[in-house]
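Only one protein chain is missing from this complex, and each of the others stays in its spot.
Letters A and B mark the chains in the order given here, with residues in each chain numbered from 1 onward.
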Amino acid sequence: MNVKTLFLLLFLPAQTMAQGFAGLGTTADGFATPQPDRALEFPADHGPHPAYRIEWWYLTANMTGPDGTPYGLQWTLFRSALAPRDGEGWDTPQLWMGHAAVTTPEAHHVAERLARGGIGQAGVEPAPFQAWIDDWAMQGPNFDTLTLTASGPDFAYDVDLAATGPLVLHGQDGYSVKSAAGQASYYYSQPLYDLNGTLTLPEGDVAVTGQAWLDREWSSQPLAEDQDGWDWFSLSFDSGDKLMGFVLRGASDFTAGTWITAQGAVTALPDGAFSATPLSWHEVTGREVPVEWQVRLPEQGLNATVRAINPDAWMTTSVPYWEGPVTINGSHTGTGYLEMTGYEE
Amino acid sequence: MSRVILSALLSHWRRNPLQLITLLAGLALATALWSGVQAINAEARASYDAAAATLGDGQYAQITARDGGAIPQETYVALRRGGWAVSPVIEGRIDGVRLIGLEPLTAPGGLGPVRAGGEADLGAFLSGSGQVFARSDTLTRLPDLAAEPVTAPDVAPNTALTDIGVAQRLLDREGQIDRLIVLPDQPLTRRPLSDIAPDLIRSAPQEGGDVARLTDSFHLNLTAFGLLSFAVGLFIVQGAIGLAFEQRRPMVRTLRALGVPLRRLILLMAVELALLALLAGGIGVALGYLIAAALLPDVAATLRGLYGADVAGQLSLRPVWWLSGLGIALGGTALAASGALWSLARMPLLSGAQPRALMMARSGVGQATIAALLLVLSGALALWGDGLLAGFAMLGALLIGGALALPPLLGLVLRWAETPARSATAEWFWADTRQQVPGLSLALMALLLAMAANVGVSTMVSSFRLTFTGFLDQRLASELYVRAADAAQADMIREVARDHADALLPLLSTERQVAGMPAKVYAARDHATYRDNWQFLDAVPNPWDRLARGEGVLINEQMFRRSDLSLGDEVTIALGTGLPVLGIYGDYGNPIGQVIVTEPLFRDLHPEVTALRFGLRSDPGQVAALRDALKEAGIPQAAMTDQAALKRMSLAVFERTFTVTTALNVLTLAVAGFAILMSLLTLAAMRLPQLAPVWALGLTRRSLARLDLLRAVVLAALTAALALPLGLALAWALLAVVNVEAFGWRLPMYLFPLDYLRLTGLALLAAALAASWPAWRLSRTPPAQLLGVFRNER
């Protein structure tokens, strides 16, 4: 069976398969939908929400090696429900998918795992925090102190994470609107973990230090019918400020984001405040992907160029997308992560 | 112009329908036998491929429990969490249908029923009561399963696929797994298997039950048969085409004299033949389909019984198959006709207008020389040839050489018979018989090949059967075999055995690489069972005594041949333990190597292996009591196999094989008989001038007919006498050359004189039946027609 088809069948409702990521915009039959007035509760909300169709624990990190080489790292656990219920054993409709990647300036290593819920092969426990699929795990006594492991046929990593600031709730206290029509998700982040650990690469082990950003999001219908993909930025400036911003591409683009100052003050950005324009495109495995962007946030005086460290950071997973570390130059400097979906055709 | 020419050419067939029938029937029968056998083989192979594609048999390494039992589901999760990319499989039978549970998320790509572009809905497959995928005929055999049946033609025959969770539920084996498929891509880091699950064992890809390899031997038999049958058919076609061209020589000359260009004429004759070949090929393929459809259920039963391979009992029409059937009909015709067309092209326009002597007696000396050369070549290949190809080349040279040698040898024998003839009639009979040989030689060659093929193949199959049953006697020496589910049951069995059985032989084995090939290492207890029953292909003196003293090992023939070992060579059976080979034993139907060591040594080397399978020796009359005692002790009936039942099953399987072989025997002989009939009918008209003087000199028509019948039987008997050694040579080549090259074991050859006698009888019967109609016609020839011979003489 073709794994891509499998993924599409699993993680996107079958009737909109052909639309790829746009399938996330289907109506949520029987699934719970995010409501603006629900307050997030921790640690319970670090755990899974089986009543919602889709959910993820999504961590990216910018790191440097002993010789100053920049590295990027990704660890993602997706949950997808065929039906809005939980269950024991093979009978559960909860399915899990893990993606892991390490990006160097020259190479991009990718691995993917799929698992059924209910038998212990994959899952998430809120406290003590534990998220796992197969031998991959993100776990620790609490959400602030974690170890992270993953391995693929040609790479592995084992790193420690320590949070240095509070969680950031996006949108309206964690209720993040995804289109003008009101599609929304619950969305919060831990934008600042100090990271140190070891990457195992074909060349050998590399000791790395850096910073990681963890996103948590769940929903049942995050995209509108006409939206076919997104460009998502998580940027850490040398000034200590941070920006999460995304563009949902559709009939008309929808943008949103969060500005986080070095002191930890959080500002939700309304549609249109943040903008990102492709500057140059790169061909990777047969399709053109923008790997250099001009990002602007006039109210913070941001006007900078975001450039991929490795433009070939294509995720050859069931549904392919681009995900990799970037450098920032211009009015602000720094590093960050870029994710681009909906370019698979 | 082409239409005018073609109509003239085709008018020949209209005026000589018998020739047309000979040509079409010969070609159709040849194609039918060939494509029937091919269809059976293709169907079986497609089944194996489907099995491999749906089950991953053979493609992937597997992990199984050391004791052959079930793997707990927790172990699977532990392996995944330890970094092992493995996918669980559970198997069972429901009403005889093999039910397989897969886990689609972890199964390797290309496995399982839910495919890209299909209508399959993974959500439905995974959730709710689930779905069961199978061929429609399999679905009808399944009971109502409380899961949605889905028709899927590419699933292996007699197999149903479903989600592992559904399968566990349907088989009532919640939480159990039978085996784990090991994916080719494994992560960089993972914990050793022995840490996570020491009671599991990993086996390399080809060992997962490569059914195709085991069954190759069977299919080789069938293919050899198909090829030989086609060769027989080709002789008929060659005869029919040669005759038709010979008779049409005057017409060709006339056409050219009337202004038909030679090149166009040759081209049109080729087109004409191609059309006839397509027609005959079409009929042949249809007949082949019928043959295959009739035989396939038996073949499927044979394969299931012998090798546990599930093959569809019904045939599906595969384009490749019928196209290749037509192709071989065209190719065969081209082969048979090329000589005739060539000589036609070389024929001078003005040479004598009379047709040449019917079947020009090919230069006897030349033919004998070619035959001798081919036979020498075949001998040389047998002695010094290497590889499967050389084996087949040897077969080819042997058969063609044998066939070509037939007419010169017959001529020799008949001349020798003629000399001491006492009466004038006898003298005329032998001389006339000798004169008939050229005209009948192609048909007789067909008979020779048919008989040789039958002798060869039935010798091979019967030798296989004898060897295999002998092998079963050796391997199934114990009266009862019992399998324990766990150590506690094993203890129970030991206890019962102490009171009720003469001896208890634990069956201990483990797998490892030995001498560069995957092998199973077995333990043998020092017991008379082994000493009395096992036979060696080669052994040092007192092998069992020396084995018991731990002075060496026994190996199977596969290991002996593939690893090029000989007696006394040392093999490493464990780290730092090398022992010399004491004996080599035959081991049939098994692709991997085997090593036998004495039990104490095995226990020293592999203390972790506990015996869960046992052979129990007992008086055959006491087996029932033994079974009862075991049953009382809580051992399920299903865990016991008695030797008699096993042998009965094996023999039943062979009976099926024989049904197939006998059917093919009768068919090929019928084809050869048909060739004789057609040749005799064609000769009949031309023989009148030869017979008329003898009739005028006083032999009645009835006695002439009797002599004709006798002549056919005498010729068939002489042919049979030559076919016997040829067939035995063929059997030897198949058993000792082709089998060894293809499978790594040599089957000993046994002779079956009664079978050969029966075959000879059948051949004589076929010849007599073929000759009886022409003889009957001769006995009814109006005297006026015989007189006409004299009147027409100019």
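We adopt the following convention: a contact is a pair of C-beta atoms (placed from the backbone, for glycine too) under 8 Å apart; a residue touches a chain by one contact, two chains touch by 3 or more.
Heads up, the rule we're going with is that contacts and distances are computed from a predicted model.
Selecting from "ATP synthase gamma chain", "PadR family transcriptional regulator", "Putative ABC transport system ATP-binding protein" or "Gluconate 2-dehydrogenase subunit 3 family protein", the unshown chain of this assembly corresponds to "Putative ABC transport system ATP-binding protein" (UniProt protein name). Partner chains of the missing chain, restricted to those shown and counted over the full complex, are B. Screening B:P261, B:G339 or B:P748 for touch with the missing chain picks out B:P261. For chain B, the residues touching the chain absent from view are 1, 4-5, 8, 11-12, 14-16, 250-251, 253-264, 349-350, 353.
Throughout what follows, only the chains that are shown with their structure count from here on.
Chain B contributes residues 73-74, 77, 80-83, 85, 103-107, 109-112, 114-117, 120-123, 126-127, 163-166, 168, 174, 185-190 to its touches with chain A in the complex.
The part of chain A that touches chain B in the complex is made up of residues 1-6, 9-10, 14, 82-83, 89-91, 93, 95, 111, 114-116, 119-121, 132, 134-135, 151-156, 200.
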